[in-house]
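The other protein chains are all here in position, but one chain of the complex has been omitted.
Here is subunit A:
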Amino acid sequence: MSIRRAVAVITIAGLLASAAACGGDDDSATGGGDITAEGVDDGSELTLWTRAPLELQAKALVDAYNKSHKNQVKLTVTPNDDYVAKVGAAAGSGGLPDLFAADIVYVPNWTKAGLFADLTEPIKLLPYADKINQGHLTAGTFEDKKYVLPFILDLSVIFYNKKLYKEAGLDPEKGPTTIDEFKDQALAIQKLGKKDVYGTYFGGNCGGCNVFTWFPMVWASGQEVMNPEGTQSLMDGTAAQKVYSTWRELQEAGAIAPGAKDETGATWVAGFQEGKVGVMPYPATLLSTAAKTVDVGVVGIPGVDGGASTFVGGDGIGISKDSKKNQQAWNFLAWLSSEAAQVDVIAATGSTVSRTDLVDNQYSQKDPRVATVNKVAAAPQSKTPVSVNFQQAFNAPGSPWMTLVRNQVYGDAGGLAKDNTALTDTLAQ
């Protein structure tokens, strides 16, 4: 019951900020020396922050790096909801760690605020610079300077339950290739009438989930979600309207598992893993987890007339403005994008590699589903949306995007123009 908590956090952030303002002159000797492609491995201790959803991959990466290098990285994992506040307080006080990851959709805002050190030159030195995931690099570029490399990619694809498909008389080797097929297949699963089994599921109160799963349906239809500057919403286009009406029809047909309307994202992946959901857009990072309990089929997210797309999400990583060990931190980043880290750690944990030249590796050869995911990721229709006010417009609880989605699926669908204008107003601030 306290304002005190909020005020205290603001206060502490502020106190630290003013303290930093007084002592800001003594760190001008940052790094120093010429930057090389490999950086420096001299036994320094580096700090790295990330958020909880990426803990598995981050731990694997840090362990592998610490085993093979003199530098030692100390990993701090923060709950998802507290991460922005933590980074904000540290940024004000000059207390950011050497390296920190950021949800790729927040990166444009954070680079604009100057939280990251400039990596333009060192990235140029990497022999495979042009093979690194372009979506993440673009999101991490501000005023022609590059600040961020991909840390972990998280892609959205369609997962479907092959066993349920067989029972419903659908071809278990063919997932949906258009939005209408997605709807029909979900309805077919629902028609099975099995107890606790539903056609599909989505996060009805989770802005981030629907950005992640619905944007690709628009892209695959050949349309855009925002203008190139990220200041105007185009979520009132024909493809977007088709997406809304599809989910509304599924909702009215009772083909969405119960609880979707209140789903804030905490458990939106659980139903499919328990075999209770027929087909839904899903995070590709969870393939290995879901495959333990369900016979999973994977296809790209389709558009109105076919096509396939994915949301190139996940986290980017950069060196903080406060780091005094830029050379050593760069050593970690250079290793992170090397084949050793990408294939032997990231691909081995079942995640998607962030270099196009490593897409075809020993792990993807073993599992055609991984190859499907990698192929969709490389498609030109797969994107990372870039906007400075993305968090506020889409991800924040009660965002204008959330209002739009809930009106389209559950409420008054006629107010699309008004809801979209509210979205644009927030983006354009």
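In this section, a contact is a pair of C-beta atoms (placed from the backbone, for glycine too) under 8 Å apart; a residue touches a chain by one contact, two chains touch by 3 or more; residues count from 1.
By definition in this document, contacts and distances are computed from a predicted model.
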Protein name (UniProt record) of the chain left out of view, among "Sugar ABC transporter permease", "Na(+)/H(+) antiporter subunit B", "Stage V sporulation protein AC" or "Cytochrome bo(3) ubiquinol oxidase subunit 3": "Sugar ABC transporter permease"
Hidden-chain contact residue, picked from the options A:L46, A:A101 or A:L115: A:L115
Residue touching the undisplayed chain, where the options are A:P79, A:G95 or A:P258: A:P258
Where the missing chain touches subunit A, by residue: 1-11, 13-15, 17-18, 20-21, 84-85, 87-88, 91-92, 109-110, 113-115, 205, 258-259, 261-262, 264, 267, 270, 389, 391-393, 395-399, 402-403, 406, 422
